[in-house]
Every structure is written in C-alpha cells, then in structure tokens.
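Worksheet: the structure to be examined is printed underneath.
Of the protein chains in this complex, one is absent; all others appear in place.
For clarity, chains are labelled A, B and C in written order, and residue numbers in each chain start from 1.
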Amino acid sequence: MSVLAEARILKQEEVAPGCHRMLLQAPEAAGRAAPGQFMHVRCGSSADPLLRRPLSVHDVDRGKGTLTLLYRAAGRGTALLAGLGPGAGISLMGPLGRGFSLPAGAGLRVALAAGGIGVAPLYFLLKELVSRDFFVYVLVGAQTAEDLLCGDDFKLLGSRTSFATDDGSCGHKGPVTDLLESLLASGGVDLVYACGPPPMLKRVAGLLTGTGVPGEISLERHMGCGVGACLSCVCKVRSGAYRRVCADGPVFPVEEVVWE
Amino acid sequence: MSVLAEARILKQEEVAPGCHRMLLQAPEAAGRAAPGQFMHVRCGSSADPLLRRPLSVHDVDRGKGTLTLLYRAAGRGTALLAGLGPGAGISLMGPLGRGFSLPAGAGLRVALAAGGIGVAPLYFLLKELVSRDFFVYVLVGAQTAEDLLCGDDFKLLGSRTSFATDDGSCGHKGPVTDLLESLLASGGVDLVYACGPPPMLKRVAGLLTGTGVPGEISLERHMGCGVGACLSCVCKVRSGAYRRVCADGPVFPVEEVVWE
Amino acid sequence: MSKESKNGTPAGSGKNGRGDKNPVLAVDIGGIFMKNPVTVASGTFGFGPEYAPYVDLNRLGAVVVKGITLRPRPGNLPPRIVETPAGMLNAIGLQNPGVDHLVTEILPYFKQFDVPVIVNIAGETVEEYASLAGKLDRVAGIAGLEVNISCPNVKKGGMQFGSDPLTAAEVVRAVRAATGLPLVVKLSPNVTSITAVAAGVAEAGADALSLINTILGMAIDVKRRRPVLGTVTGGLSGPAVRPVAVRMVWQVYKEVKLPIVGMGGIMSAADALEFILAGAAAVAVGTANFVNPRATMDVLEGIEAYLVENGVRDINKLVGAAHG
Partner (left out) sequence: MSKESKNGTPAGSGKNGRGDKNPVLAVDIGGIFMKNPVTVASGTFGFGPEYAPYVDLNRLGAVVVKGITLRPRPGNLPPRIVETPAGMLNAIGLQNPGVDHLVTEILPYFKQFDVPVIVNIAGETVEEYASLAGKLDRVAGIAGLEVNISCPNVKKGGMQFGSDPLTAAEVVRAVRAATGLPLVVKLSPNVTSITAVAAGVAEAGADALSLINTILGMAIDVKRRRPVLGTVTGGLSGPAVRPVAVRMVWQVYKEVKLPIVGMGGIMSAADALEFILAGAAAVAVGTANFVNPRATMDVLEGIEAYLVENGVRDINKLVGAAHG
C-alpha cells in the first residue's frame, strides 16, 4: 500500500549531463516498493508548478530505509528537484502502480532493454532478477557515451551488459533495439523487459510480435492523481478500452498496448 | 532613474525574530537610491507568488556597490526571500518612488519615529541626516526588547536614540508615539519623519496637527507595478483625489494623507 | 443582509457526540446530512477506494463519485490532461463503466463506511438524465444525486444544458420527476449569468447547488503547433480558478435560497473558508487531491481550528458571513 510522506534528501548528484540521482530517506516506501513502481513527487510547495511528477523507483535499500530516484531534468518540475540539496525535504506518494511481474520459473534468460532515462526502473528490476539467479542481458542505449546511465552499476551486478549509442561513441552505433534484435535472433532470450521513449518501445513490440517471447514495457503518460482516480493517464489496450497507466500500469504486457 | 537587475545576495541574516537583513550586490541601484525609496523585489521565478514585493532601501554602500534590505518574513513572498542564501540571485527593480525630502536648512532638530519594521527606511535616512550635521532624535518602538531593530546601529551613528516596547521590556512601556509626544511637548523638534504601522502613523498625524511642525510619513499599500502604471496602490489625499503610493509616494507630507 | 440561519443546524448535528467545546460541523445540503462540510469534487476522487490509503472515508462529510452515464463511456482521446499556471486542464470525457456497473460493483464498496454517497450523473439528452435518476432512485446507499449539467468535456449534452437557464431547468424538472433523492445541481461557470441558471434550476426543483465545474480552456503545444489535448479544449481547475469560483458562490448565495456546495481550487482550510464565508454551506476538494491526497483532512482540521480559535460554535453561522 502506498504512503504519503515527507522524505529527506540524503544525497543528490548529477550522474550524466542533465541526469540526477537523488537518495532519499523514505523507509516506508522503500520497504514496500517493487520494481517498476513509481513515486509521485511534489516539486516544491508553490501552486506553480501544481502537479506531482511521476518518477520510477530506481533503487531501494530496505535496511537503511533509503530510496533512490534517477531522473532527467526535463522541465520545470524536475529542474526544481535538481536544485535541491541534502537536507531538503520533498513530499513523496508511493510506491504506486503495478510493476514488472517477476517470472516464476528458474534459469530463464532475461533481456532488459533501456533507452535513455528508461534505465531508471530497470536497475531495481535487475537487482531483483539477479537475486533470483536469472541470467540477464542488459542492453543500454543513449545518445552518446557520456549520456549512458548506470553502465558500471549494471556490470557490478554481474549481468552481461551491452551498449548502443546514436553516435557510436560507445558500443553499437544505432538504437538499442538493434542489440535486442540480434539477441532475439540468436534465440537466447526467454523474456524481455523494456523501458524507454515511445519509438523504442514500439520497436520492441514489433520485434517481439510472433516470436512467442513475452515482454513487458513501462509506459509514460502525463498524470494527475497517480492513483487511478482521475483517468487522465490512459493508454489504449487491445480490447479497445482505455486503461490507467498509473494504476493498471505503468508496466503492461507488450502485446496489450495499442500504438496510436 | 530606476533599473531592472539581477542582484546577487552577499549575506543574509536573521537580526531579530522573523526579521532578516539581506546584503545585495546591486551597484546601479545603490548608486541611485535616496532615503525613503524602495526596491520592487521578485520572490523566486514561479507564477505563484506572482507579484513583486516592495521593500525599502535600508542602506547603501555606494563605494562597494551594495544595497541592504531589512524585512520581516510576513507572508509567502518574504518567506521565500528569507530562505535564500549567499550566492543566490534575485530580480530587483528600483530605486522607485519619491523618498523623504531632506531639509535645506542647517542645524535643524529632527525626530525619526520608527514602529516595528518601519525602521527599514529610516536608517538610510538617518545616515543622510547625520552626514548633513542635523541633530537627530531616533525613537524606536517594537513589541518586545528582542524585536527592537537596529538600536545599536542608530547609536553608532551618534543620534540620541530612545526605545519603547509594548511590554516594557526595553525603554518606555507603551507606543513609540508616546516618546514623540513628549519630545514635541518639550518643543525641541523642528521636523518629524515616521514609518510604521497605520495606527502609529495616524497617531503621528494627530500629534503634529496644529503644532506647525512639518512631518513626512512613509506609507504601505499592496502594489502591482510599483512604477505608477496600474493605479492599484492609491491612498486618498486632502484634495479628495487618489494618489499612487508607489510613484507619488511612498513618502507623503503627513497632513496630505486622509485616514479612512 | 446576512442569511446565517438559512441552514438551521440539522437534526443530526448532535450526533458527533462531542462536548460543548467542539464546534458543530454538521451541515444539511438539501436533505443530505453531512457530519462536516468537507466533501470531494466529482471526478477527482475516483470511485472511492483510490484515496482510501490516505484518507479515512468515514471522516468525510460525503463522497461524490466520478460522473456516471447510462451506458459505459470510453472517454476522450488522449492526451487528456495538461498542467497550466496554478491549474490544469482536463478532458476526460466522462470515461465511466455505466450506471449498472456502478450499482452492482461500486456502491457496495461503501457499505463498510459511514459516509453519505452522492452520485454524479450526466446525460446526453433530458431523457437520459431522467432514466439515470430513475434507475438510482431506490438503490440503497445513495444519499443524493449531483446532476452534472456542466461538463465541458462531452460533445452532446454536458455543458450545453448548463449554459442556458431554460434547458438547465428542463433537465432538473425531468430528474426531479424521476426520483425522490435529494438533488444537488452542478452549475457551469461558462455563462454570462450564473445566478440566472441557479434561479432556473432552483425553481425547477433542485434541493441544493454545487459550483463551479471547470472553466473551458485550452493549451497549444508551440513545438507541434497543435492543441495539446486530444479534444482541443478542456476544463480548467485548480487554484487558478478560485477567485472566479468564490465570486460565483457569492453571487448565487445573494440571489438563490438553496444550500451551496462550493468548489474550485480549494487547497487549504483558508481557501475553503473563503467559500463558506461567501455562502457555501459545504465545500468540495477537487484538484487538490492530486497534489495532496490528504487535502480533505487538512481542510477539515483547519476549518475546525478556525472555528475554535474564533469562538464560532457552529459552522452554519459562518455560511455567507462575509456578506456582512
């Protein structure tokens, strides 16, 4: 169950150009969060900007009661967050939403594909997968080498990590979905998780179609409430209905999502 | 002429409970300001709070190009200012308004009466008067001893300073206007300047009526533009017309003001 | 003239079992007895369970559920929301599972709570409003209906009904004939004269009024050079609209003798008190729930503190008190 709490910032650093990692004292949320869930974060106390911002749970340390967010300063709200230093307090709601469903079987080979800031929820997922002894390929894409996020963290967790950059400054030159494509072609993947910009996710959906390999993707929508009450964050699913990304997602089976 | 500039905060300290002194690098404004004028200050960059806040010029150091504000954290805007530390920048417009008219004669005996944060503009005025060799009585009132502002600064300038507090914890027990009343009764005053809450100023007006002693008071009104354009800050004057506190004031001859 | 006693202290007001020092908070909204004046704005609180992790529903004066239509509605093409200065635009388009689903699947949820449930209804025709009201007339667990004649986000019906005193009255008459439930009629702010519409629906049999619904607005994406919302226009809500909402409550209170549920940008107890002093007997918290899921409780506790501090023994004595 989600909680509302004032969390204290313990540490904040810019880990890549415009990307910030914020360590928060938030024991209740840390204790409850599952990979793929998000926190709904208030940026300041002014009526402008008014709404909370959804940010994925990037990492938790249940022992220490800390929770980490990894975010890009994309606009006014996240810029306000980036301006805060240790000791400042922010209002958090969460954990919210339905996260990734962790496979029950043993010995599965899993691919995680992250585009840009899409890395945020996948790191927490990876930790969970690794702790369950799955074999994980991590595919990380970004515009340039310096924009690549968490590469070392992934490696430290013992996963097989490959990189793709738009300009070829690190790893494969091209979209991260190229890496996924090769991996799928090699037949070595039982399950795919992906998070990133819509064109990337759409491509992932395309790659998985007809392969029989199941996949889950984490979607982004502009949100009001974050708890399923306002119906503003919907995406269309196969049945033709609109489902709430905040409460029915943000993680959906890849084949459920209708790309409009 | 007024300027618009981004000023850097050099120092900020809480000088009495809820009262803050802010030292700013603002060479142009410092060079132009006269006692009784004010700066129109933006509190942050959000649309909420939207409007600037008028704050009197408390002190300037033309050599160093610095300007000081002395203000009470009265509401949201000033609380935001109080939260800023050295290095932060704030947007200033000013100096604005018509300040105190400095007497031409020599050897005049002048009384300055300050109630609460009304001290703010009078310190700058005092410095100017002292530099012109006037004999100045400074009467400072506050709720309690710890709320008294700038007492030592006044004394350092060599003026005869008396205090009044509501609870008698320092100096006379009662309103600062009691001190003015005695002084006027003693016949030792040629000119009065006052700044403070409306009831105090009204009392000053009452005390001066019929004495032939001229006085000037600094008024406060909620402001929009601060430059005389919006006509929102008016006070009624003897002619029955409304005059703009920001542009025709904030300092008015005491007998001009109609107390509604 | 002050109309302080317009709402006599309702019979139920002693029920909170409090001593004399605790002010009376109970209000009577046209036959809906609320233990305190704080409720929620339809569409901002879902169907009830969504905010239960944050708010004890028993502490609310009433719960108003998301607008319901005769048949399920898929809602509008996204994007459905955009943030604006101190506000937001929404164009949900009354996405809802339909009245039958409400009755069988949603209302039973409230059995575990002791809180009046108000069902917000919307139709595309006068007949639809009437059938909705008829269907809900004898359903257990409904304290009253809020008749939404003011939704700016549906093509047919919706706001059109609320834009004209005559059609507004027509809807209310039809609903009145179909049910004995207390009727709160929700007014649109997008009119030249809110008092004319209020008078029209009062005359047609409304028991109470709620205002304001959202103000029609829009935003344009200057990069794409297209409207942001899938439906072009949407409804503006949040603190930005509060001055307009308070003004309308003030005007309606002066002209129409029905209890008012005031809403529009209430974020805090001080905001709520503006509405109460302007003439609202109850207040609804809307967009603020998104920002602070405990906003209703903060408002309630703040109102209580204000009453105590100011020695006001009954909230009903404050209603309209700013009219002097």
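In this section, a contact is a pair of C-beta atoms (placed from the backbone, for glycine too) under 8 Å apart; a residue touches a chain by one contact, two chains touch by 3 or more.
Please read these numbers as outputs of a predicted model, since none were measured by experiment.
Asker: Using the touch definition given at the top, which of the shown chains does the missing chain touch?
Answerer: The omitted chain makes contact with A, B, C across the full complex.
Asker: Which one touches the absent chain: C:33, C:110, C:129 or C:306?
Answerer: C:306
Asker: Which of C:219, C:258, C:281 or C:295 touches the chain that is not shown?
Answerer: In the full complex, the listed residue that touches the missing chain is C:219.
Asker: Based on the whole complex, identify which of C:97, C:144, C:239 or C:259 touches the chain you can't see.
Answerer: Going through C:97, C:144, C:239 or C:259 one by one, C:239 is the residue touching the chain not shown.
Asker: Considering the whole complex, not just the chains shown, which residues of chain A touch the missing one?
Answerer: 47-48
Asker: Name, in rising order, the residues on chain B that touch the hidden chain in the full complex.
Answerer: 1-4, 42, 47-52, 91, 93, 221-235, 240-242, 247
Asker: When the complex is taken as a whole, what residues of chain C touch the one chain not shown?
Answerer: 84-87, 89, 163-164, 190-192, 215-220, 222, 225-227, 232-233, 236, 238-244, 246-247, 250, 265, 270, 273-274, 277-278, 306, 318, 321-322, 324
The working rule: only the chains that are shown with their structure count from here on.
Asker: Connecting every touching chain pair, does the picture come out as line, ring, star, complete or other?
Answerer: complete
Asker: Name the chain whose C-alpha centroid is farthest from the C-alpha centroid of chain B.
Answerer: Relative to chain B, the chain whose C-alpha centre sits farthest away is A.
Asker: How far is the middle of chain A from the middle of chain C, if each middle is the mean of its Cα atoms, in Å?
Answerer: Between these chains, centre-to-centre, one finds 37 Å.
Asker: Using mean CA coordinates as chain centres, what's the chain B-chain C distance in Å?
Answerer: Roughly 47 Å separates the two chain centres.
Asker: List, in ascending order, every residue of chain C touching at least 2 other chains.
Answerer: 85-86, 239 - these are the residues of chain C that touch more than one other chain.
Asker: Could you check chain B for residues that touch two or more other chains and list them?
Answerer: Residues 47-48.
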